[in-house]
Structure formats: structure tokens, C-alpha cells
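Can you keep this structure in mind? I'll have questions shortly.
Missing here is one protein chain; the remaining ones are kept as they sit in the complex.
And then subunit A:
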Amino acid sequence: MRLVVDLNKCQGYAQCAFLAPDVFAMHGEESLLYDARPEEEQRERVARAVAACPVQAITADGLDRAGESQGASDVR
């Protein structure tokens, strides 16, 4: 599982940090820090964060079981 956040798009709404606190964390009031290569056990939480981000700023692959590439969140 690899992920990247487009921080130009990110509005610091913190939904991701709420849903996957070991992967995403707010730093100060609106900066976001994240682990680009989270543990496998975080997969479901990351998938929920990807889906919940109101501005679709999170791109992740390997979110399905097989771990193959997919651009689930990559809505442009």
C-alpha cells in the first residue's frame, strides 16, 4: 500500500486523521503529516480515509486484498 496526499487540495478537514490516526496526523491547526507506506493492517482504515476525504486529496494503491495497483481515489 502506497499513498500520497495532494496537499494543494487538502483543506485540513482532518477526517483522515480521525479515521486512520496511525497513518494521518494533524500538525498544528491545519497541516497534515502522513505515513506514505502504512502497515498492511491499516488497509481498511486507509480505504475509509480515502473515501471520506471531502476533496479527494488522497491517492492510494494496493487497497484491495491482492495489493495490485489501483487509483481508487484518483478522481480528477
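Following the convention adopted for this analysis, contacts are C-beta pairs under 8 Å (C-beta built on N, C-alpha and C of every residue); 3 or more make two chains touch, one makes a residue touch a chain; residues count from 1.
Keep this in mind: contacts and distances are computed from a predicted model.
Of the names listed as "ATP-binding cassette domain-containing protein", "FAD-dependent oxidoreductase", "ABC transporter permease subunit" or "Phenolic acid decarboxylase", the one that matches the UniProt record for the absent chain is "FAD-dependent oxidoreductase". Among A:30, A:44 or A:64, only A:30 touches the chain left out of the display. Within subunit A, the residues in touch with the undisplayed chain are 2-4, 6-8, 10-12, 25, 27-31, 33-37, 59-62, 69-71, 74, 76.
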